[in-house]
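As you look at this complex, bear in mind that one protein chain is not there, while each of the others sits in place.
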Amino acid sequence: MSYQHAQDNWFAAIVIGFIALAVLVNIIRARMGAQLYIRRIPGLDAIDEAIGRSTELGRPVTMIPGMTAFGVVAVQALTIFKYITKQIARFATPMRLLSGDPTVFAVAQEAIYDAYNEAGRPDLYDADNIRFLSDRQFAFASGVAGLIQRERVAASFMFGEFFAESLIFAETGNMVGAIQIAGTVSFTQVPFFVAACDYTIIGEEFYATSAYLSREPVLLGSLVGQDIAKLLFALTTLGGVVAATIAGTDAPIIKLLGQPGGWDAFWSSVLKGGGQ
Amino acid sequence: MHMLTNLMAQQTIWQLPEGSRVLLATLIVLGAFVLILGLVPVLQTLPPRGRRAIIVTVTFLAGLFFAAEFFLPVDWTAIFPKDDPKRNFLTPAIQPAQNVLQIIGALALGLGTFGLVRLHLRNAVQRRAQWGYSIVLLVSFVVMATLSILNTLAEKEIVERGPVLKRAFSILFDYTLVQLDAAMFSLIAFYIFSAAYRAFRIRSIEASILMFTAMLVMIGVVPLGAFISYTLLGLPEGASPEGANFLTQLEHSIGLPKIADWVLTQLNAPAQRAIEFGVGIGGLAMAIRLWLSLERGVT
Amino acid sequence: MQARTQTLWQRILGIDRRWLYLILFVNIVTFLVAPIRMPASVSPPVQKFHDEIEKLQPGDLVMISSNWSASTLAENQPQLEAVITHLMRKQARFTIISIEAQSRDISYRLAERVTKEKGYQYGEQWAHFGFVPNLTVAIKGMVTDLPGTIKQDVRGTEVSKLPVVQGVKSLSDYKMIIDVTPSGTVPIWISYSPKNVSILYCPTSVMAAEAYTYLDSGQIKGMITGAKGAQEYEQLLTVVGLGTRFMNAISFSHVLIIVFILLGNFAMFMNRLQQRREG
Partner (left out) sequence: MDWLLEFLPRNLDRLSVWIGVLCTLAIYSLLYRENPVYRFFEHMYIGLAAGYSLGPLGVDILYRYWIEPIWIQGYWAWAFVVPYGMYLYFIFSERYGWISRIVIGTLIGASAGLFFQEFSSRYLPQLNSTLQKPLWVSDANPDMTYGMMINNILFVVILLSVLTYFTFSYEQRGPVKRVAIWGRWFLMIGLGAIFGNTVMARMALLIGRIYYLLNDWLMIRVGGG
C-alpha cells in the first residue's frame, strides 16, 4: 500500500498538481493585494498573554520542538518559535529552546539569531540558550522535565511532532504553573496536550499558525489554496461513496481514485486498444 | 541510460584502481577538503543578494531531484530491462542521495554534541551555578562515548572486543541507560493519572465528551468491562447469530468491550482521518512554499 | 479576600498530585500481590495460538524469538512465560534467540527459572542461542546453515554439539517460530523464514493493530496481545501466571482513575452548590 512513484497511481500527480496550482494561484492573488481573511484560532491569541506573564515574573519561556526530525514539520515549528522570539526580544524575556534533533538544533541557532536581529536586539542572543539535549527520547524528556522544574518556567510552547514523552513535558509544566500552548500534527498526542495544557493547536491549525501570527500575504494565500484542496478531498469522498453505492466498491472509478496500482488495468486496456 | 549504469557498475570512472587505492583516496579526500573549504573565501565575497541566490538555487535543486524522481514515469521498458521496471533514470541515484543526507545527519549530531559539551564545559570552567552537575555530565559523556565508539569499531572488527570493554559497555548501556529509559517512560503512568483527574471535569460540552469517551474506553478495553457486561449484566457474548432480529443484534453489540471497540474504530477513525488529511494538505502547501523559497521561513 | 479554611470539597479538588501518585503506586502493588482472579473472555487469535501449539508432537522443535527488555516487561514477560509453560507441557524442544544483549539476558534468565521448575534440561530440551545483531541476515543464514550462523550458544557451547539441535541443519527443520516482541520484527520473520514453518506472534498491545492483516492472510497462525492476551492464554492453560496478575493490576488502575474522575466531578459539583448557597 505505498507509492514509490507517481506512476503507481497517476491520481497522486493530479491531486498534487491541483493543490500546488490552488496554493500558487492564491499566493499570487495575495501578493497582488487581494484582501484575505483568516478565522480566529483561540490558542494563538494566548501567546502574547503567556509572554507577558513570563516578563512580569522574570522567569524564562521554553520552546520545545520535541523529537521532531528535520523536515517540513520542524521548519514550521521553528518559524513559530522565531515569531515568539521576536515578541520576547522586545521585553528581553529569557528563553530556552530545547531540541531533541541535532539538525533542528543547528537550524534553530540560525532562526533564533535572525529573530533577535530582526527585532533589533542582537545583543540578547545567547547561543547557550538554544540547546540540544539528547536524541534519545527519554534522556531528552528527563532533561526537559528537570529544566522546567529547576528554572520554574512561566510559559512553555510546544510545537512540532511529539511522541509518548509529550505528557512528561506538559505535566511538569503544569506542576510549576506555566502557561502552556501546544501545537502538534501527532494526532495520538493531542489528547494529552488537551488535558494538560492551557491551549492546544490541533492538526492543520499547526500549519495555519504562522499565517495567523504574521498575516503575511503569501501564507494567507496559501491557506486559501489549502481550503480549496480540502474541498477537493470532500468532493472526492462524496462522489466516491456515491459511486461505490451505485456501482459497488470494485468499480473502476474507485480504483482510479488513488488505489495503488489502480491505473494498471486502465493503461493495459488503453494500450491494448491502441496496439491492435 | 542502461549503458551508463552498466558503465558505473564496471567502475571505470568512479572507482579508483585496486593497487594504490588507500594513498590515492587519502589524497583525493585531502584535495576535496582544500577545494570545498577553499571556496569559502570566494563565497564570502558575494553580496547578500548573491548569497541568497545560492541558497535558493541549492534548495530548489535538492527538492527538484526528489520531486522529479517521484513524478517521472517509470515504465521506460525500452531503456530499462523488463525485470526491473519500477524506476526512471533518477531512481538509481536515490540511495546515494539518501546516504548523503545520512552523512550530513551524522555531522549534525557532531554539531549538537559539540554544543552540549561546550555549554557544560563553560559551566564547569566558569564555575557557574550548579557546575558540579556539568562535570557529572561531561564525565559520563566521555566514558560512554569512548566505550560506544570502541564497541562500534569492534562490530566492524577494527578493534578487538576485550572482556573489559564488553563488561563496562554492558554495565553502562544495559544496566544503566536502558534502566533509565524504562524508568522515565513509566513516569507517564503517574502523569496520565494526574492529568485525567485534573482535566476530566464536566465544565463544557467538549470536556464532558472527552471525559465520557475516555472512561468508556478505559473500562471497555480491560477484562473488567467484559466482566460487568457479560457476567454481571448477563448480556450475550460473541457475535449475534445469523439472521437474528434487530433486538438480538442490538443485545449482542452493547457489551462494553464491543462499544469501546466501536468507538475506537468507527468514531475515532474518521476524525483521525480528517485531521490527517488536513495535516497532509498543510504539509504539502508548506513543502511547496519551502521548495520555491516563497516564504521567509528559517533561512 | 480573607483567608478561609478550605472545605472538604475544595481540599479534594486541590489535592496535591503527590498523593495521587502514591495512591496509584500502592494500588498497583496491592493488586499485583492480591490473589484476585477475574475471568477473561478468550479472543479468537489467542484460541488459535493455543490450538496451534496443541498440535505439536513431543520432541518437535520450536524457535522462540525474544526481543523485549525492561520497558515492555509487563506485556512481554507474561507471554513468554505462558508460551514456555505450554511448550514444556507438550514436551516440545525449543531454542531462544534475541536481537540485542538486553533481551538475551532477560529471556535467558527467565527461561532458566521457568525450565528449572519443571525439570527441563538445558542443552537436552532447550537452549538459548544468544543474540544476533542483524535479524534479516541471521534468518537468511539460519535457513541455509543454522549451526554455522549461530556458531555458539549463550553458554559458549558449539551449536553443532548441542543435543537439542542434534542433526538440525536449517531453520526448516523447525516446526514453529514464536516471536515475542515489542517492535516490528514479525514482518522480517514472515519474509525470510521457510514456508513450512508456522509463525506465532506475541506483540505488545500497541503493535497488535497492525498484525491483523497477517492474521487474516494466515501468515501468522495466532496472536497473544500484551498482558491481556497472556491472561486469556493462562486461562486456557488453567494456570494463574503473571498475565493474570498484571491484568488485574491494570484493570484496577483503570478503576482507580475512573473513581477519581468521578470523585473530582462530585467535589466540583458539591463545591459549586455550597458556594451558591453561601451566596
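Order as written gives the chain letters A, B and C; numbering starts at 1 within each chain.
What we mean here is this: contacts are C-beta pairs under 8 Å (C-beta built on N, C-alpha and C of every residue); 3 or more make two chains touch, one makes a residue touch a chain.
Nothing here was measured: the structure is a model prediction, and the numbers come from that model.
Student: Counting the whole assembly, list the visible chains that the omitted chain makes contact with.
Tutor: A, B, C
Student: Check each of A:54, A:85, A:103 or A:156 against the chain that is not shown and name the one that touches it.
Tutor: A:103
Student: For the chain not shown, which residue from A:31, A:150 or A:215 touches it across the whole complex?
Tutor: Going through A:31, A:150 or A:215 one by one, A:150 is the residue touching the chain not shown.
Student: Where does chain C touch the missing chain, residue by residue?
Tutor: 18, 21, 24-25, 28-29, 32-33, 70-75, 77-78, 81, 204-206, 226-228, 240-242, 244-246, 249-250, 253-254, 257
Student: Which parts of chain A are in contact with the chain that was left out?
Tutor: Residues of chain A in contact with the hidden chain: 1-6, 8-9, 11-12, 15-16, 36-39, 41, 70-72, 75, 103, 106-107, 109-110, 113, 127, 133-136, 139-140, 142-143, 145-146, 149-150, 187-188, 190-192, 194-195, 202-205, 208, 211, 220, 223-224, 226-227, 230, 233-234, 236-238, 240-249, 254, 257-260, 262.
Assume only the chains that are shown with their structure count from here on.
Student: Looking at which chains touch, is this a line, ring, star, complete or other?
Tutor: Contact map by chain: line.
Student: Average the CA atoms of each chain to get its centre, and name the chain whose centre is farthest from that of chain C.
Tutor: Max centre-to-centre separation from chain C belongs to A.
Student: Taking the mean of the C-alpha atoms as each chain's centre, how many Å separate chain B from chain C?
Tutor: The mean C-alpha positions of chain B and chain C differ by 26 Å.
Student: Can you list the chain A residues in contact with two or more other chains?
Tutor: Within chain A, no residue touches at least two other chains.
Student: Show the residues in chain C shared as contacts by 2 or more other chains, in ascending order.
Tutor: If we look for residues of chain C contacting two or more partner chains, we find 17.
Student: Note which residues of chain B are touching chain A in the complex, please.
Tutor: 69-75, 86, 88, 104-105, 108-113, 115-116, 119, 122, 177, 180-181, 184-185, 187-188, 191-192, 194-196, 198-200, 210, 214, 272, 275-279, 281-290, 294-299
Student: Which residues of chain A touch chain B in the complex?
Tutor: Touch residues, chain A against chain B: 4-7, 13, 16, 19-20, 23-24, 27, 70, 72-73, 75-76, 78-79, 82, 99, 101-103, 105-107, 110-111, 114, 127-128, 130-139, 141-142, 164-165, 167-168, 170-171, 174, 185, 187, 191-192, 194-196, 202-204, 206-208, 210, 216, 218-219, 222-223, 225-226, 229-230, 233.
Student: Tell me, which parts of chain B touch chain C in their complex?
Tutor: 155, 170, 173-174, 178-179, 181-182, 185-186, 189-190, 192-194, 196-198, 200-202, 211, 215, 218-219, 221-224, 226-227, 230-231, 237, 257
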